[in-house]
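Now for subunit A:
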Amino acid sequence: MQVKENFTPTIVAFCCNWCSYAGADLSGNNRLEYPANVKIIRIPCSCRLNPMFILRAFQRGADGVILCGCHPGDCHYTTGNYYARRRMTLLFSMLDYLGIEKERTRVEWVSAAEGAKFAQTMNEFVEAVTALGENKRLEDLRCKQ
Partner candidate 1 sequence: MKTEDMIKEITRISGGNPAKCMKCGKCSGACPAYDEMDYHPHQFVNMVLDGRIEELANSKGIINCLSCFACLERCPRSVEPARIIEAVRVVTLREQGKNHLKPDGIPAILDDDLPQQAITSALRKYAK
Partner candidate 2 sequence: MQAVIKKKAKELLECGTVDRVLGWKAGEFFYDLTPAVFTTPEEIDKDFVFSVFSGANMSKYLIEETKKEGKVAAFIKPCDSYSLVQLQKEHRIKRENCYIVGIACDGMCDMGLVREAGIKGATAVSEKDDKLVLETIYGEKEMPKEKALLERCVHCKSKKVVDFDEMIGENGEENPDCGRFDEVERLEAMTPDERFAFWRSQLSRCIRCNACRNVCPACSCEKCVFDNPDSGIAQKAAASDFEENNFHIIRAYHVAGRCTDCGECSRVCPQNIPLHLLNRKFIKDMNELYGFYQAGADFETKPPIMNYTTNDAEPSVVYQRGGSK
């Protein structure tokens, strides 16, 4: 695949309010850098993430979407991330089945104490998506400028 020079992917990170958003805050507190093209959207729980949101992000020009939630067993709402885990597994598998690069989607469990893991995860994910290049397979040309 041809990688455009200076390609900076657009990454949407959905973070659950209780663990991962706090984890992201912690990486800020600790001044741990990660690429600026990662933009975080706060959701109450990873189980709030509707697959429609992921498709929407790709439609509007995102190159990668990542969901961060509490570690299984630690969900603020007890069971939310268990549902999210099944939903995302099935959705990612379906996207892969349609030939859409599976590396563009990811789920990571990041606790409120894992600021370093948050930054590292974002660095790795951005790197992986950059290597893939622009999202061509789920783009909507009508949404391109």
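Assume contacts are C-beta pairs under 8 Å (C-beta built on N, C-alpha and C of every residue); 3 or more make two chains touch, one makes a residue touch a chain; residues count from 1.
Selection rule: all candidates are chains of the complex that A comes from, given by their letters.
What you see is a predicted model; the values in this text were computed from it and never measured.
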Candidate from this complex that touches subunit A, chosen among 1 or 2: 2
Contact footprint of candidate 2 on subunit A as seen in their complex: 51-52, 55-56, 58-59, 72-73, 79, 82-83, 85-103, 106-107, 137-142
